[in-house]
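Here is the structure we will look at.
With one protein chain removed, the remaining protein chains of the complex are shown where they sit.
Then we have chain A:
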Amino acid sequence: MNFFKTKQRTPPDLVRGLRDAIPKLETGAPGGETRRKANEDVSKNLQQIKAILYGDGDPIPELVAQLAQETYSTDLLHSLVVNISRFEFEARKDVVQIFNNLLRRQIGSRYPTVEYLCSKPEIIFSTLGGYKNEEVALNTGMILKEMLRHEQLCKILLYSDEFYKYPHYIENTTFGISCDAFANLKETLTRHKPMVAEYLDKNYDRFFSSYTTLILSNNYVTKRQSLKLLGEILLDRANFNVMTRYIANEANLKMMMNLLRDKSKNIQFEAFHVFKVFVANPKKPPQIEVILRRNKDKLLVFLKNFHNDKEGKPLVDEKQFLIVQIQGL
């Protein structure tokens, strides 16, 4: 009997053990023996699965392949993401490592886990939904980030309604979580540029009406970060069409001119980098030119005094360029 005990458990054993233990996490009295045992089993199985994937620096490919197959056929990954909040601290970290290791797994040019997830978009959405629970949000955030490296997965999220939950998670969580959600939003919008550019072009109105809520947020960090990201998106060559539309809109210009006068210097600064695009546009639409011309003198004074304490030639040069443009109106 002892002989068998020391034998390493096979991937199917481990996956089954894990899947059997997870439902028991919720049975019996809280703090009771059943739960404690179930938690122990979850942690132990996760550790052993992790050991197979990472090996001692030298994982055995056959075992890894068998394990991966087993996780797909049993939908283990979904179960892990959905139940991660019930696991212990270290077990949660193990889930992230297991998930991300499988995501990175490559056979030739294929990513089997990515292909699997393409057929199970609900797993992507559940991972995004991890932001609902602060306890595990940073763990699931790491999984989401790894997913977003893959264009197919990123595209599934971007084209889904779930994508529009980002602002909610960014606005309604505490700093660390909010920033993580924002970082993943940024990842979604900047990692695969041509794909995103096409999306933004096709879904311009919906996207920007949602995004503008972030720019107008009462949360200092959200406001500052979303303005900065807006600047990056607009100035990216891939998004030329989107930029052209954005800077033709007078409401957008007004918003930026108001943000130029925000109390926060950092927000002013980020707004400047969007504002400059309106001014630099060689073919300004009439409605834009009218506003700029009407504020010509004020803008000239304002720009001359804008962030003069800041070092750095680029800003000085850009200000000078804008001043020349505005004088020429």
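FYI, contacts are C-beta pairs under 8 Å (C-beta built on N, C-alpha and C of every residue); 3 or more make two chains touch, one makes a residue touch a chain; residues count from 1.
Following the convention adopted for this analysis, contacts and distances are computed from a predicted model.
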Per UniProt record, name of the chain withheld from view ["non-specific serine/threonine protein kinase", "DNA-directed RNA polymerases I and III subunit RPAC1", "Nicalin-1" or "HIT zinc finger"]: "non-specific serine/threonine protein kinase"
Among A:63, A:195 or A:221, the residue in touch with the chain that has been omitted: A:221
Touching residue (missing chain; options A:110, A:202 or A:294): A:294
Residues of chain A in contact with the chain not shown: 54, 56-57, 89-90, 93, 97, 100, 104, 134, 138, 141-142, 146, 174-176, 178-180, 183, 216-221, 223-225, 254, 257-266, 290-291, 294-295, 298, 302, 309, 311
